[in-house]
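Quick one: the structure is below, and I'll ask about it shortly.
For this depiction, one protein chain was excluded, whereas all remaining protein chains were kept in their positions.
Chain naming follows the written order as A, B and C, and within any one chain the residues start at number 1.
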Amino acid sequence: MSAHLATLLVACQDRKGLVASLAQVLYGHGANILDSDQHTDPIAGMFFQRLRFDLSSLTTDRVSIEHGIREVGERFAMTWKLSYGTQVPRVALFASKQEHCLYDLLIRHRAAELPCEVAMVISNHTEAEPISRHFGVPFHHLPVTAETKDHQEAAAIELCELGKIDLIVLARYMQILSPAFVARFPSRIINIHHSFLPAFVGANPYRQAYEKGVKLIGATSHYVTAELDQGPIIEQATIRCSHRDSVDDLVRKGRDLEKRVLANAVRWHLDDRVLVYAGKTVVFD
Amino acid sequence: MSAHLATLLVACQDRKGLVASLAQVLYGHGANILDSDQHTDPIAGMFFQRLRFDLSSLTTDRVSIEHGIREVGERFAMTWKLSYGTQVPRVALFASKQEHCLYDLLIRHRAAELPCEVAMVISNHTEAEPISRHFGVPFHHLPVTAETKDHQEAAAIELCELGKIDLIVLARYMQILSPAFVARFPSRIINIHHSFLPAFVGANPYRQAYEKGVKLIGATSHYVTAELDQGPIIEQATIRCSHRDSVDDLVRKGRDLEKRVLANAVRWHLDDRVLVYAGKTVVFD
Amino acid sequence: MSAHLATLLVACQDRKGLVASLAQVLYGHGANILDSDQHTDPIAGMFFQRLRFDLSSLTTDRVSIEHGIREVGERFAMTWKLSYGTQVPRVALFASKQEHCLYDLLIRHRAAELPCEVAMVISNHTEAEPISRHFGVPFHHLPVTAETKDHQEAAAIELCELGKIDLIVLARYMQILSPAFVARFPSRIINIHHSFLPAFVGANPYRQAYEKGVKLIGATSHYVTAELDQGPIIEQATIRCSHRDSVDDLVRKGRDLEKRVLANAVRWHLDDRVLVYAGKTVVFD
Partner (left out) sequence: MSAHLATLLVACQDRKGLVASLAQVLYGHGANILDSDQHTDPIAGMFFQRLRFDLSSLTTDRVSIEHGIREVGERFAMTWKLSYGTQVPRVALFASKQEHCLYDLLIRHRAAELPCEVAMVISNHTEAEPISRHFGVPFHHLPVTAETKDHQEAAAIELCELGKIDLIVLARYMQILSPAFVARFPSRIINIHHSFLPAFVGANPYRQAYEKGVKLIGATSHYVTAELDQGPIIEQATIRCSHRDSVDDLVRKGRDLEKRVLANAVRWHLDDRVLVYAGKTVVFD
């Protein structure tokens, strides 16, 4: 996001006057709305909006416009989040032995596809070390066993907090995070699951898919919650397969899906396009 | 569109205050905005918006809110269109011998997918007559030869004008409309071309695709303009093919594409989701 | 299939010499192999082949070539099926109130996409009657209640047997067939389920998908077995959806998938392209 831009994400009970009030407060301070996307869920009675606006024509200042937004927010009991283009989110990538998602995110970052700083790579294995070094990203090796899991997670949390991490991306990190870890980063941990959830929850989804004889395989990126593979879904994709595909072929085809699906989810999150409610997401793509 | 809803489509030069002014005028009359989608083309310096709102809570009346919109429209030199759910658009389907798109639109209409009245079917052949009858739609047989083309088009225009037709859909109508005919219905004639335009313009695109050995075939729906197959594109789709597919197989696969692509374009148009500018479209889907 | 063609489908334990023996016996009688597709499942140790050949150049006759195939079949303990282009399979379509799949199959049949005779439509409702009449297909109304289910199924079986039905297609037939019915037509009943199985088994899959917040919906065609929605999968497809889609939108998008997925499965079955083993399918598409 360019330095002179800001993004406002809003969620609240649906009421008349929401769109007008938000537009008015931004306009009143001289902000120019560049993009506005809105969604009303008539069943849940909820209102969601994303506004991206240009601050370079402000007639007041950031303090004033924030004050104005806060007033509107209180009047309508809004949950809201305001991000400035000058704040670059800091991301930690968690990886294990598989490297395709890790490489993919680092290459996309270098190609300026992901508006963030990749602050660190954390892995329970060492395979990711030369990769991190190649891209100039600090690497932390945190091996883990059943006995050391608590300590390892504590170390990871400390690294993330010291590093002021805004988003954790599980780039095929093959450890299940404890509920305590997850609770520390609500809607701030994105995972990639190698199936079209809710089909094939848990281990070895490609083998499960092979045995079931499905004609498509999928991948799902989702926020991590305490319940395994049940968090709010951000993005999914599928690809055709057939009886000719061995489990290895499914794994190969799936890698392509995983990379794209995870990268889309991360990009949308970083771009303030994702809102979570009722166990699912609104994605203003 | 439900009877108590209205849709406002707007296009103008981009300026500050557009979003706020439109939201404010609707809110000022008590309208509740249900959906709002906006697009700014920074290169063309253009602003586009679609607002769907509920009239049942109006504190004034339709005349007043139209007056208010007109004022805003004039201030910003907007092109705008306001549609009410009580106005059901009237559609004429033009067909020739091939029946798949005709059937498809009539079945979708019966399933309430297309918010319109199918007022008539016009064809230069008679194959469509029993189909029209089955669906209870008036049928007009207007045969055509090179010599009678002017007269036939005049008859078609008369039928459309008497029938107060809002949209003409060329459902694989195999005649090229004259520039004079096209000029009569600007951005109100939708055609389906059986290729991924701009590839394979003109006759026999499936044969062209076969001979070129492409690995995907496509279909394109577009508004009809004076230049053949060059009008603003509304929707496109492709499907995989291979060396195993004969021209007949491509035709069969293509029929599926044509139906979906045409139906999407027609539905979006009827739902006031399409704006045309600079030879292309904004589709608020 | 043209009258002078034949198709041989073969399944057996994998062994050396299978391809050569089959090719040799066909060649030995003067048949010209037009298409040959083969699959070996190395885990199950199984061999599958589909051979389409031209009989017009036979140097012997059908009795002789069948005798030759039978000999090879016995030597390798093959399961095999030989179909002639002169035998047109007879199909019964089962429908309820929803008409989109029924229309779709009848229109495709008329467009010569489905190599079969549609011998009858059977429905527990009357909506399908004018549709059947429009396409010139005999219609049988077999209403059903919990009490009359046994009798109704018996009547349906009798109609299918008298009508020498080769394939039953459940075109959104909203009744669950009894195990006894299913056992009568093994791998000869094709169903369309409106989800990406194994996700969302059972009732209301679109509502389930809506509540889960998936970003794709799917459809699955499968052979019917005694266990609900668990039969061997023939074809699947998915389409993108988003938070903007209501359950009704998912239903609308799903109809498109259902039609294509069911039609592909039926066409492949009729074209002798599907083999069932180990609860899944080989589809030589």
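Methods note: a residue touches a chain if its C-beta (ideal position, glycine included) is under 8 Å from a C-beta of that chain, and two chains touch if they have at least 3 such contacts.
This structure is a prediction, so every number in the text was calculated from the model and none was measured.
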Identified contact with the non-displayed chain, of B:Val72, B:Ile233 or B:Leu262: B:Ile233
Residue touching the undisplayed chain, where the options are B:His67, B:Lys97, B:Lys164 or B:Lys215: B:Lys215
On chain C, residues whose C-beta touches the chain left out of the figure: 16-21, 23-24, 26-28, 30, 32-40, 42, 57
On chain A, residues whose C-beta touches the chain left out of the figure: 99-100, 103, 107, 111, 113, 130, 134, 252, 255-256, 260
Absent-chain interface as seen on chain B, which is shown: 39, 41-42, 196-200, 212-216, 218, 232-238, 242-244, 246, 278-283, 285
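Heads up, the rule we're going with is that only the chains that are shown with their structure count from here on.
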Inter-chain centre distance, chain A versus chain C - centres from mean C-alpha coordinates, in Å: 42
Whole-Å gap separating chain A and chain B, where each centre is the average of the chain's CA atoms: 37
Chain B residues counted as touching two or more neighbouring chains: none
